[in-house]
Structure formats: C-alpha cells, structure tokens
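All protein chains of the complex are present and in place, except for one that has been dropped.
Right after this comes chain A.
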Amino acid sequence: MEIIMAILAGILFTTGIYNLLQKQLLRIVIGTGLISHGAHLFILTMGELKTGAPPILSEGVEKYTDPLPQALILTSIVISFGVTSLLLVLAYRTSKINGTDNMEQMRGTDYE
C-alpha cells in the first residue's frame, strides 16, 4: 500500500508542478495547492501506515500509529492554507493592477 501511496504522492507532485509552470496565475495557485497535498501524503507515507490504533491513548490498546508525521502534517496543512490564500489574493491584486494574469507579460526587466 505504501508504494501505491508513494506513487499517488508522486502524481500529485507531477500535476502540481506542471500547473506551476503554466502562465496563468490561477493555475499556478492550483499547482501550489496540489504540491502541498502531495507533500502531506509524502510525509504520511514516510511513517508507517495502518500499524495500530489512532494515536489517542486508551485502555487496552497495545499499538498506535506513529503520531509524529501526523503532528507535522497538521502544522503543514495550516501553513499551506495560509500560503494558498495569500497567493490567491496576490494573484487577484496582480491581475487587477496589471490587467493581465499572464506571467509572460509580467516581466520585471523594464529597468534594463
């Protein structure tokens, strides 16, 4: 199962990066979203999957799943939410001010 999950994470990265390399701002934001999903799955796969009960201590349970990746992912989800929303608003302002959302037209080389 881990291998399938690793492949899934890989595919999420692939599609995320492909979107990231596009010219439209909205696609770029979608791309970062996909990459963070991929990263979460990636961290989860690095620990062991399904090896015990959820990490909530209770009587009579011998084995729990690894709580550490979960704590990491929880932090990461929140941070990536912040990143995504900031990017989204940035994209909104950028396209509003420049009148375009095409990255190729937003080159900062005027000063040369």
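Here is the rule we use: contacts are C-beta pairs under 8 Å (C-beta built on N, C-alpha and C of every residue); 3 or more make two chains touch, one makes a residue touch a chain; residues count from 1.
Following the convention adopted for this analysis, contacts and distances are computed from a predicted model.
Name of the non-displayed chain as stated in its UniProt record, restricted to "ATP-binding cassette domain-containing protein", "Carbohydrate ABC transporter membrane protein 2 (CUT1 family)", "Orphan protein secreted protein" or "Multisubunit sodium/proton antiporter, MrpA subunit": "Multisubunit sodium/proton antiporter, MrpA subunit". Considering the complete assembly, chain A touches the hidden chain via residues 1-27, 29-30, 33-34, 37-38, 40-42, 44-58, 64-68, 70-71, 73-75, 77-79, 81-86, 88-93, 95-97, 100-101, 103-104, 106-109.
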